[in-house]
Every structure is written in C-alpha cells, then in structure tokens.
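Worksheet for the structure shown next.
Note that this is a trimmed complex: some chains were dropped, and none of the rest were shifted.
Going by the order they are written in, the chains are A and B; count residues from 1 in each one.
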Amino acid sequence: MRETTINILEDVELSSPVFIEALPGIGHVGKLAADHIIDELQAVRFAELYSPSFPPQVLVDENGIVEPMKNEFYYLRDAGEDKRDYIILVGNTQGLSPEGQYEICGMILDFVEGYGVERIYTLGGLATGQPVEKARVYGAATDMELAESLKDHDVILRSADGGIIGASGLLLGMGRMRGMRGVCLMGETPGYFIDAEAARALLEVLLEMTKLQVDLEKLEERAEETRKMISRAQQMEQEMIDRLNLKPGEEDLRYIG
Amino acid sequence: MRETTINILEDVELSSPVFIEALPGIGHVGKLAADHIIDELQAVRFAELYSPSFPPQVLVDENGIVEPMKNEFYYLRDAGEDKRDYIILVGNTQGLSPEGQYEICGMILDFVEGYGVERIYTLGGLATGQPVEKARVYGAATDMELAESLKDHDVILRSADGGIIGASGLLLGMGRMRGMRGVCLMGETPGYFIDAEAARALLEVLLEMTKLQVDLEKLEERAEETRKMISRAQQMEQEMIDRLNLKPGEEDLRYIG
C-alpha cells in the first residue's frame, strides 16, 4: 500500500450532508462524542480510508481479533429536527507525518465534497494538563458569522495563537480554502484519560447547533465511570510520566501526528 | 535504490504454502524461533527483499564481512506431519518509517499471495519490561475461529487496546483485508536481551499448531545460555538505561519502526 485509499462499501446519495469529523485526539473527546451519535442514531458505515501514513500496527479487540488502523465514514439520513443528512468520520488513528495528514485530509475533503458537503463540524479536546472542574467547550470557525454563532451556544472562542493540531484543524483550514464553512468544537479535558465528561459537554453544544436528537443517558454512564477514574488517573499520571518519560499531552500527540 | 525490491534467487512452485513471518522485534523472540526452524529443517532461501526504508547501514558478521540490511524468504516442502509447504520470512531489520512498513508489508503479501498463501503465522515478543518466571505465549487472530483455536493451545488472547506494532501486526491486518487468515504468536519476554526461553515457548505452540517437527535441543542450549545471561542482563539493564537514557523496550523499537 503506497497511497491513501478510500474503499466505498455502499453507494449512497445524500442531500447536502453536514460533515462531522471526530478522529482520535486529546482525551478521545471528539471520538467519544461521535461514536455515541453513531451508536444511538444507528448511523450506517459506507466507506473506509486506509493510509500508509497511519501507524504501522494493528489494534486487537476484546476478542483477540486484529483490527487495521483506519478511518470510517458513516451516514445519517433525515436526522434531527431539521431532517438533514450527515456524514460522520471516525476512526482509530490519524496520519503520523505532516505530508500524510495533508494528503489524507485532502482526500477526505474531495470525498465528502462529492456528496455535496458545504458545512463542517470538527470535534476534539483541549488539554488543560490538570483536573477540570466542569468541562467548558472551546471553538473556532472559518468565518466571523459562524464564530459569532458559537458565542450564542456558550462556546468560548479559542484565543489567538492557540492553534488546532491534526485533522480537526486541517479539515477546517483546507475546507475553508474550498469554500466550505465550519466550526471546530473542543471539550476541555485534563487530556490524560478517555474523557466522557468533556465529550458530554461537547455533545450538548453540537446537538444544540445541529438540532440532532441523541439520548445522552448511556454517555452519562460512561461519564460516571470517567468521574470515578479521575482520582485514579491523577495518581497514575505522574507514575506514567515518570515511567515513560512522557510530557503531559504527549501521549496523545502520537495520534495527532 | 528508490523502491523496495524483491530479488528472486530460485524459481519454485509451492502448494498452498503456510506463511511464517519472524522479522526482528522485541527480544528477537520470533526471529530466534524462525531461524531455528530454518536451521533444523534446512529450509531453502529463494528470495530476498531490500528497501530504502531499512536503516541506512550494514551489519558486520563474525568474519568482518559486511552484510546489507535485508529480509529473506525461505521455503520448506512437504514438512511436518501434514506434509505442507511453508514460506518463512526472516531478516536483520524492519522498515523504519510508517510509509516504508506499509509499502514493504504490501509487497510481501503480493509476493507470497503469488505462491498461493492463505494462512499466516506472525511471530514476535511481548515485552514485560521485567524478569519473566516462565514465558507464556500471547496471541491474536484475524477471526473468531482462529482466536478460539489459540485458546486450545494455551495461548492467552492479547487483551483489547494492546496493539501489535510492526510487520507482525501489519501483515495480519493487511492480509485479513485480502482474505488471508492467520494468527500472531508472541512469547512473553523481559524484552532487553535475546530471549531463547521465550522463543522456545513460542516454538512449542507453533509446532503444535502446524504439526511441524523440529528438534528443540539446540534451542535449549541457547535457552540455557539465556538463563545464565538473565542475572547479568538485569544488572546491565539499569546501567544501559542510565547510560543511553533508554526506556525499557525502546531499544527494540529501533527495529520495529
């Protein structure tokens, strides 16, 4: 495999779908939120993307079955109050090299543009490196109008020089150059564990903005587990950092590349 | 040399050969096991693979002769109780970059697919980072049926999120996408020396599963040496880590890329 490739599993026609991206990143916040939408609304997987810029490895699932590194496209039809179509991108990794990230994001945009996407939501986490009392949601946008609309949903605009690393940033930036409009939503998270609490905060904003209707009850269960994990996580963190000589947040960078 | 290339040294026809991969990795466990099979059963070298993604260096053998970085394909005919053919892949390195690993593994699968391979065994080590009392064997598979069969051979299924880094993982993951079935076997090892004891545990499972018949006596000799090495290795380890500022297992990552 020398090039990034997209395998289409089902031919679908969608009507001006909204594109939601949530590849793994800081605290797995975006991924957790998008996986929840996919599960609850039974989104349909219709394409998968493989890339030689992904980590050269496989994951192993709970049954001992190997799972290639990949990104997956799901669709939703007539979803939410607005009866809109959606394409949701999730996966177990992001590209490792800059060149890989640009190639992959370019192909993703080509692909979703083919379905008529004009509006993008990218989901991620914003690492604080320390415990978070109540997760806030930060955001950025491709234009002033969307940036203003973020404030209406109590989203804090990401301050200057912040930067958004990885696919969540790149898809917005490259999308904007093609005339696509969109926002990035980032749930505030300590960053060193899988943070369902940040995902819930993120989802609440996303559901408000998209008028999608998703039951958050199961996510709350996960969030509850997350809350219990916090104290253990805090103990484990220093230990992990000492053992692996990791800097806070660096473990996530492996996924963000 | 700009591209990975395979030089065929002997034209052979094989009948639905089983493919065994054992490139260098953690504790050299898989490589030690496969080299032992090759020596004992006098497997025949028939192709070699070179890649610009290999480390830019040569090794020097015990006679002072330089040896390029390469992977080598051997075959066995009518071997074991089942009289099956085998292709065994060994070598002194793996690709360094993700892109290199994907390219190399793709070419390896193209190559062995040409000989009719449908079944894969990949061999490796699982680093514990600390002394191992009695090496156990961990495994993963491309499907539930093979995963179940691993349990029959006392192989512990690799738990979720574990991941298998390098060619041992990638060949299974990419092979599965082509309809090949297989398992990865990993001998438990401290990870910081060449571990014949872990290789023996691995070989016992592999021989049981393949019904290959291989005398383990010489490996036992090497294992004995390994056992003697352990105490010295434990002393050396901290020293090495201090001196080279290595994290446990990191030295092996250089081979795994």
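A few comments on the model shown:
Heads up, the rule we're going with is that contacts are C-beta pairs under 8 Å (C-beta built on N, C-alpha and C of every residue); 3 or more make two chains touch, one makes a residue touch a chain.
Here the structure is a predicted model, which means the values were calculated and not measured.
This structure file defines a homomeric complex of 4 copies, of which 2 are shown in place.
Following the convention adopted for this analysis, only the chains that are shown with their structure count from here on.
When chain A is laid over chain B using CA atoms, the rotation angle comes to 90 degrees (nearest 5). Separating the CA-averaged centres of chain A and chain B is a span of 35 Å. Every residue of chain A that touches chain B in the complex is listed here, in rising order: 1-2, 50, 52-69, 96-97, 100, 243-245.
Those residues of chain B whose C-beta lies close enough to touch chain A in the complex are 95, 97-99, 101-103, 105-106, 139-144, 147, 150, 157-167, 169-170, 172-174, 176-177, 184, 247, 257.
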